[in-house]
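A single structure is presented below for examination.
Complex shown without one protein chain; remaining protein chains in place.
Which chain is which? They are A and B, in the order written, and residues in each are numbered from 1.
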């Protein structure tokens, strides 16, 4: 038997009409095989389903005892069983896939997320939990009249990750900046100006003070400086998926619209886009050639600066990039 | 009879001394005429007033039945009746005008906001609602002693908009970045680094990942990239009110200190201020002239970049800006 793609048993919030608007999966499963897979196939149908706690007691006892607290629920639970990584077909399925990313079970850009926007309703995320936007105004009014108060933290299709899972070994100064579906590896610190979208990753360890756009992956020991920007496919980067390798530094208020290899540096305040004209300079300071930045995409050991006297954007080779230089010289 | 400027019936928070420190208006009225105007004039005096629920029952039943939940209040309500758009004379009046903006009843820069800072006390906005700053420390101490806890979200004259109104068709990743008095049109999405001040607008649809300063208006289909900046009259822009037209793009970490027409682009990382020396280049790449950016204020179809090889800030014409170029050639 092939492995099953994913399974999750959790708790949903329903709106007044009984529609699921959010699902919390405490312990999602991924790439399930063997006896566990058999149990899931025997007990659940593909897709999303509401199930009573009693009906899943045996499953929980035998397969996921860590979910025993779910048996105390006084309402139905939500089970999502995805035999394959198909298009997203329901709100709970979308939440399950987002959980897989934030639980570090799956890397960004490796899952089928088609249909995610259509199946995630826009929700008011409040101190009373998820509230359907059509119900919000009357609840706010009723609370005020009673002298009560609740806080609307966010109005978005995606909730903040930390209310669903806080992976081990991370620090997050302001959780409102990290959507469920972000992948934060061990050793990731996100400062107040850092932000990580869904389907985006800091593989860790990383210092993240800038924005990691949807689809972008940051390698180990790479720092994203304060306010630094990475272009995502949803935010100006077009079809190029940006990845940044290991031991890179994007300086404060800098940014990149091209993928970078390892040990690259972009100086503070400099933004490199795919079309930026870059003067490549070798170890002796001699100009090798002038290229569009996209031609340097993915190379390692590059240092990008804008010259203080003549305003030229230069790409200087860090140590060990001799091979690259020779290659560029060949094209001269 | 001329139309009455505005009317609102709502709920206030009082401090221990009985002073109003915040007013929530569920359904403010603007430019009121006819029978509704007569009812307001007959029943309310100009300015702010505390009224018992019973005393406004007939008004609510006849004029604003959507406010019936207010009749359940066990305290006085607040009514604000502003026959004209006069200087702000009370805290509740300030709140009413801010509501008019966020309810999309009034555009920025079209109201008299004189006196607003003086009539808005600095408040701790907490998970228990508005708290007078002089009362905060003792409440924090008492809560801790009882093993309780409340959160101070903001200390400001302006509260966050979303706790008062969430207009239709918007997404707001982090509501703490949008003050009451912001105008968010249908189709506005504000990402975690986006921010919109009071008396500022994204007319929608817009993608807002940067900062819209007080007084600034963003036209339809314009994107403000991550960390992008607009200079407000309170934040360095001087007397020039910045507006940005339709279908513009201010790239990530870019910014503008001049108004822009339609279909303008400022590349990522480039900041244009009024005094910036800009080289205008025509379709053939030929330099037309060098101007201060303020001379280009309000023009359409401009593309601003900083040249990668020589560091010059260039303004290239987008399609259709021939007329502008000719005009500039004439001045050559």
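Here is the rule we go by: a residue touches a chain if its C-beta (ideal position, glycine included) is under 8 Å from a C-beta of that chain, and two chains touch if they have at least 3 such contacts.
What you see is a predicted model, and the numbers here were worked out from it, not measured in a lab.
The chain omitted from view is touched by exactly one of A:11, A:51 or A:240, namely A:11. Touch with the chain that is not drawn comes from one residue among A:98, A:170 or A:218, which is A:170.
Screening A:209, A:262 or A:301 against the full complex identifies A:209 as the residue touching the chain left out. Taking the complete complex into account, residues 122, 124, 127, 133, 136-138, 140-142, 144-147, 149, 151-157, 174, 176-177, 179, 193, 195, 211, 213, 227, 229, 231, 235-236, 253-255, 257, 269-271, 273, 276-279, 290, 306-307, 310-313 of chain B touch the chain not shown. Although one chain is not drawn, its touching partners on chain A can still be listed: residues 11, 24, 26, 69-70, 72-75, 127-129, 153, 160, 162-166, 168, 170-176, 191-193, 207, 209, 225-227, 249, 251-253, 267-270, 306-312.
Convention: only the chains that are shown with their structure count from here on.
The rotation relating chain A to chain B, fitted on Cα atoms, amounts to 120°, rounded to the nearest 5.
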